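In this view, the complex is presented without one of its protein chains, the others remaining in place.
Letters A, B and C mark the chains in the order given here, with residues in each chain numbered from 1 onward.
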Amino acid sequence: AMSQFVNINEFKIEAQKKLPKMAYDYYASGANDQITLADNENSFKRIKLIPRCLVDVSNVNIKTSIFGVDIKTPIMIAPAAMQKMASHLGELDTLAAAHEMGTIMTLSSLSTSSVEELSEQSKGNPGWFQLYVFKDRKISEDLVKRAERLGYTAIVLTVDTPYLGKRDADYKNKFHLPLNLQLKIFSHLPLSKLDGGLNNYMATMIDPALTWKDVQWLKSITKLPVLVKGIMCPEDAELSIKHGADGIIVSNHGARQLDTCPSTIDVLYPISKAVRGRVPVILDGGVRRGSDVLKALALGANTVMIGRPILWGLSVGGQAGVSRVIKLLNDELLLAMAFTGLNSVKEISPAIIYKHPLSKF
Amino acid sequence: AMSQFVNINEFKIEAQKKLPKMAYDYYASGANDQITLADNENSFKRIKLIPRCLVDVSNVNIKTSIFGVDIKTPIMIAPAAMQKMASHLGELDTLAAAHEMGTIMTLSSLSTSSVEELSEQSKGNPGWFQLYVFKDRKISEDLVKRAERLGYTAIVLTVDTPYLGKRDADYKNKFHLPLNLQLKIFSHLPLSKLDGGLNNYMATMIDPALTWKDVQWLKSITKLPVLVKGIMCPEDAELSIKHGADGIIVSNHGARQLDTCPSTIDVLYPISKAVRGRVPVILDGGVRRGSDVLKALALGANTVMIGRPILWGLSVGGQAGVSRVIKLLNDELLLAMAFTGLNSVKEISPAIIYKHPLSKF
Amino acid sequence: AMSQFVNINEFKIEAQKKLPKMAYDYYASGANDQITLADNENSFKRIKLIPRCLVDVSNVNIKTSIFGVDIKTPIMIAPAAMQKMASHLGELDTLAAAHEMGTIMTLSSLSTSSVEELSEQSKGNPGWFQLYVFKDRKISEDLVKRAERLGYTAIVLTVDTPYLGKRDADYKNKFHLPLNLQLKIFSHLPLSKLDGGLNNYMATMIDPALTWKDVQWLKSITKLPVLVKGIMCPEDAELSIKHGADGIIVSNHGARQLDTCPSTIDVLYPISKAVRGRVPVILDGGVRRGSDVLKALALGANTVMIGRPILWGLSVGGQAGVSRVIKLLNDELLLAMAFTGLNSVKEISPAIIYKHPLSKF
Partner (left out) sequence: AMSQFVNINEFKIEAQKKLPKMAYDYYASGANDQITLADNENSFKRIKLIPRCLVDVSNVNIKTSIFGVDIKTPIMIAPAAMQKMASHLGELDTLAAAHEMGTIMTLSSLSTSSVEELSEQSKGNPGWFQLYVFKDRKISEDLVKRAERLGYTAIVLTVDTPYLGKRDADYKNKFHLPLNLQLKIFSHLPLSKLDGGLNNYMATMIDPALTWKDVQWLKSITKLPVLVKGIMCPEDAELSIKHGADGIIVSNHGARQLDTCPSTIDVLYPISKAVRGRVPVILDGGVRRGSDVLKALALGANTVMIGRPILWGLSVGGQAGVSRVIKLLNDELLLAMAFTGLNSVKEISPAIIYKHPLSKF
């Protein structure tokens, strides 16, 4: 039974048992020496929370909202490619779990289910759509408009992938999509072919010449809110807002692009200070415990996204696995809030973060 | 023979051999990733003591007092639940050792011996009583009054447990009290049932709505000194005093509640400075060597409490085991005092703590 | 096939399998406890790069130039002794790869191919020549002049080796040159004998009395640019320029001389600031990833040199191995530049280095 797995790490271990090595490595890997991969998690561990006591915490709740939409948890689902390697229904399982748990999923441009399938299953409420901009802008434009028509409620523009990062294990494994699967970005387009491997696909199709002007262009072709995903410094946060972004996702792509960049939680606070609440700030990268969520919110994030934990849940138990993963984190978040004397998301502030008195004594 | 175990860690290793996994894990575990659990011990190791020489240390002694009561050592016994999993007589063994060694034990609300049994065995001198406040305040009030009548000399109000922390191993083991044991908070009440597991028991019985007002309420129903256990920042220390607390226990519940909170020794000094001697300050968490005791006293604690070391002693050798554990720490404390040129507890001051000259050269 | 090795470390592992222990240890070792050896690599890992996004990076290139000569990559080949232990053609393979990849090799004074052979193979364009100054200055002078005549384009004066460093493994292995090989510094001189081991050779032949005046002397006997290799502090950089050096190589000899000296990347920035662009600054030591190259250039180096990575490539696949090693690093460098929003070497600046906000929160 799923209840035997009591934390994210146990899901990861079980996923590794169940998945073929090529798929597991693709999901798990970070770029190069995986220094940032480790850092994304370890930086959270280094940040300390101050317990507070004798506050009435009999009614802690974790509800919040984003772009005016209520969600039952600040934990959202990051776009992650090719989920059918993890479960038979892949992205459809994940979406079902998102609905079950009252949160929002972002569908990847590189999904193995089509944008139509998700829309259909969710009765026109499939969540957000993540966009890689194709060299052929016409394709991109059609894609965005189609997503809008299909009920997607925001466009997540990923800006940290002009090229695919070098994940050594994928090079080693000569990673490719299993033959029975396709990249179904449209159900009808030949874009689904991945014969030359993912690097090749990205290099051929995706545009490394994207600039800030393209954010304005994107805004001009859709009424949906546009979030820029992959911001890692205050300067780029400022530029995002200046070019019309409706939200910012602080992300290093799960440490899969530039190794030895900082962990996301380490750069969050200066970015959220620079943003000053003008647009929502979302963080992803390394969130593995409810206390990580609390720390991100304390340092200025409106919500967080989780990537790999979703994939481990999916691999272990399909929809139920994803739901259980979110449930575990929700429960841990509730406890962490109770122990820091907080009853609601809006009470969370930097005051709960412990400042180590270097050279105190 | 017990004398083969020459330090606390050897007692721990032996206890692990003797105890069923479920019991050992319950005693040993900290919350979640056990980062604070490790930190509680490691922070002590990072603090350095300055040796002093050519002071006459032929008469070092470690006697001290708390609330006007003389004790033979500043090492007291922390409240720890369910000690009959460790030895046949459980809390009664521990109490006997406390008397043997001239120190004070605090009985846990979740003990497997009743408040009456301890009172009886000790001829009306059972030490302190630790209180979890029940949702039903009447039960709590009766309990406090009964403890007072039975000769307990202080009430330790634990304030860091509105809910039970998530100790992953206990979840994994589906921890429950062995069938032959009961929570004997009163010998006559059905509160002793623990069918649904400990989390459930706590969630059902214990009040997460406790606030500072309840400290005043508690003060109003008893003449005993009230200590607030679970203080981790100067602000809450100040609030404790303001609401009438007679003492403060700096504690993170042995790292069993909020993982990634600071170690207790790291927060002690700012707290003791804020308290400015108005009430006694006790520290627990991670004390495993006599030098740890010395460091805590140097940084402002009046005494320390030890939790797990007591449980390892109890598991290995019942009363004799507990006494030997305290003896080992006493002897190490004596040596550490001699090597820092101190002859008595009242001579201990922050001056013995080494300040590392960062970027000295 | 060579393409199975996807990073420098895999080449190293394969080289260890192929080489006799004595040769592998000679190549791999650092001095004494190899603390600086580890530090050379680890310091790079600790330096973080700031990702930048939405810059058009469709045309990143890594071309640069040194002393007015165009090279296709800022990655040059450090002088490394006795390369015929690694491949049949040794230095000749390395030189062929340098030409293939459009970069410059520096031939070691302790090479197992003669200066003539390299000149011949490269049709009079063998790259740079590294000089150890012999006690007999006449030999040194002849050597320099001959190198100049043979088409070498710069003299790299190694100044960190008045004596050979103590590499414990070499002492243990009683390292010596295999019988079939010779030090061919001149094809005609008996200097090639290495009967008494390398330490002895160095102690007998090489002059530990070298001073800054000898840089002036060297300048006086050749028209070639002279680089001083082994600079580790701003003072010596300043002295180099003052005594006429045309370039500076920040190097600790691959951590083979003085153990517990700083890593090269840690001292680069103060040195490059002191040099203020008056002469080119080259860094070597611990470069194992393209991002390391980027960091060195960001902190003030004009180019970098790699030592052991070349030897691993050579051991695994001769010329092709060396080329593949350089190609791997070039590709990683291209990616790292794209992810930091840079299109050319001259755009690289300290701005991409992340400053960790110590005690930020």
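Note that in this section a residue touches a chain if its C-beta (ideal position, glycine included) is under 8 Å from a C-beta of that chain, and two chains touch if they have at least 3 such contacts.
Fair warning: this is a prediction, and the values are worked out from it, not measured in the lab.
The missing chain, though absent from the view, touches B, C when the full complex is examined. Of the options C:Asp56, C:Glu100, C:Glu148 or C:Asp168, the residue whose C-beta touches the omitted chain is C:Asp168.
Screening C:Gly90, C:Gly230, C:Pro309 or C:Gly341 against the full complex identifies C:Gly230 as the residue touching the chain left out. Remark: the omitted chain is touched by one listed residue; of B:Lys18, B:Arg52 or B:Lys273 this is B:Arg52.
Hidden from this view is one chain, which touches chain C at 32-33, 35, 47, 159-160, 162-163, 165-166, 168, 171-172, 207-212, 214-215, 228, 230-233, 235-236, 239, 252, 257-262, 266-267, 269-270, 299, 350, 353-356, 358. Although one chain is hidden here, its contacts on chain B can still be listed: residues 4, 6-7, 44-45, 47-58, 289, 291, 331-332, 335-336, 338-340, 354, 356-361.
Everything that follows uses one rule, which is that only the chains that are shown with their structure count from here on.
Taken chain by chain, the contacts run in an open path, each chain touching the next and the two ends left apart. Residues touching across the chain A-chain B interface largely differ between the two copies, under half of the numbers being common to both. Centre-to-centre, using mean CA coordinates, chain B is 59 Å away from chain C. With touch defined as above, chain C holds no residue shared between interfaces to two or more other chains.
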